[in-house]
Structures are given as C-alpha cells and as structure tokens.
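The following block contains the structure, expressed as structure tokens.
The complex appears here without one of its protein chains, the remainder shown in place.
Coming up: subunit A.
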Amino acid sequence: MSPTTTTTALLHRADGSSTWSHGPTKLLCSVNGPMEVRLRDEQVDKATIEVIVRPAVGAPGTHEKSLERKLLSAISPIIRAQLHPRTHIQITIQIISAPPSPDGSVHVLAAGINAACMALMDAGIPMSSTISAVAIGVDEQTGAISRIEDVNSARSTHVICYENVHKQLVLCESLGDFSDEEFFGCLEAAREGCEEVYERMREGIREKVERNEVWKQA
C-alpha cells in the first residue's frame, strides 16, 4: 500500500492550504475565505462555495468541471456556510501529478476530497464534520476488493467518501461492471480505508497544532 502523506499551511498568500499525496497522485489545495463575493453569486443566508480544479498540464476542460461538481457535492454539506452569509469560500485544487488518464481521475477525486478537507481546516473555515475518501477497485482477474493501486487491472472502480462523525456515505462514484455483493464489499472496504485516511488527517492536524505551539516551550 503506497504511503499517504499530507501537509498544511505551505502557501503564504492563501488563507489555508494543504497537499495530499498517495502513491503517484499528488495534489495541492488552497482555500480562501470567507471573502468578498461577486454580486451575482451572493446568497443572503449563506456563503457561496466554489471549487476549481486545475490539471497538471494544459487548460481546464469538461473533465475538470465534472471533478469540480463532484467535489462540491461532497464538501458543501460539512461547511457551516450559514455562519458567513454573503461571502465567498474558494477552494482550488492544483493537480501536481496523477496516474495517466483516462482513469487517473479516480485517484484525483479521492485525493481531492481529502486535500480540500485538510485545507478547509487549515483555513479555519467552520465545519460540522470532516470527510475522507478512498478509491476502491474490484480486480479484473481475482475479484479481490481493495484500495486501487493500478486502475487498469480493475474491472470496476469506486470512489467512496464517508463523513467521519456519523460514518454516513457522502459520495459514491462507480465505474465498470460489478455485482450487488461486490458493491457492498466495496463499501465495507471503503469504510476501513476511510478510517485510515482519517487517522492520516488527524496526524496532519496534530503536526500543524504542534508547530503552532512551539512558542510555548521555554
């Protein structure tokens, strides 16, 4: 299993930032807000949340737009946007490296959700919970269900995101042929995988808090 690493607070001009690396996938996420909102996007009772995904190479296209939509649907429910009406919270994901297309997006979506959650915490945006995501695959040959290392050997891929307080399913993007049993097996595997991801997040936050408490030491 490839190691997962995460860091916070690396961008000096952003309110919050993070990186998330898992295997060959590495993303950088920045969060700005609550800040001034464009009049046409203003909502009187809550903050307007925007997600932007930038590919490693080239200009963003429909593929990135689709990722943005999915990320937004996973992230919006946990942000307490009603505390900051008429403001704008901007989440930008820059893909630094990812496995080659077409299915590298499986890893990007999972890592993107995790990176966004870390960056939101780094920025101090009020949240009611946290979310973790993993990419699960059903192997072509063996039918084994596990966190995907090589997308090409999987008969079906599933990006599954759980919310960490009540362990509720937040997002499930499945691609390929799979049976009912395989699907529920994937949800089970994802539940365990998300626990590990959550532990990684706690480690990342612990590092941030320790760094901010150095001044208390004599």
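Methods note: a contact is a pair of C-beta atoms (placed from the backbone, for glycine too) under 8 Å apart; a residue touches a chain by one contact, two chains touch by 3 or more; residues count from 1.
One rule holds in what follows: contacts and distances are computed from a predicted model.
**Student:** Since a chain is absent, check the UniProt entry for it and pick the matching name: "Ribosomal RNA-processing protein 40", "Pyruvate dehydrogenase E1 component subunit alpha", "T-complex protein 1 subunit epsilon" or "Trafficking protein particle complex subunit".
**Tutor:** The record for the missing subunit names the protein "Ribosomal RNA-processing protein 40".
**Student:** Identify the residue among A:29, A:74 or A:201 that touches the chain left out of the display.
**Tutor:** Of the listed residues, the one touching the omitted chain is A:201.
**Student:** Of A:55, A:85 or A:185, which residue touches the hidden chain?
**Tutor:** Of the listed residues, the one touching the omitted chain is A:85.
**Student:** Could you tell me which of A:91, A:108, A:123 or A:160 touches the chain that is not displayed?
**Tutor:** Spelled out, the listed residue whose C-beta touches the missing chain is A:123.
**Student:** Need a quick check: the contact residues on subunit A for the chain that isn't drawn.
**Tutor:** Here the touching residues of subunit A are 15-16, 32-37, 78, 80, 83-88, 121-124, 126-130, 164-166, 201-202, 205-206, 208-209, 211-212, 214-215, 217-218.
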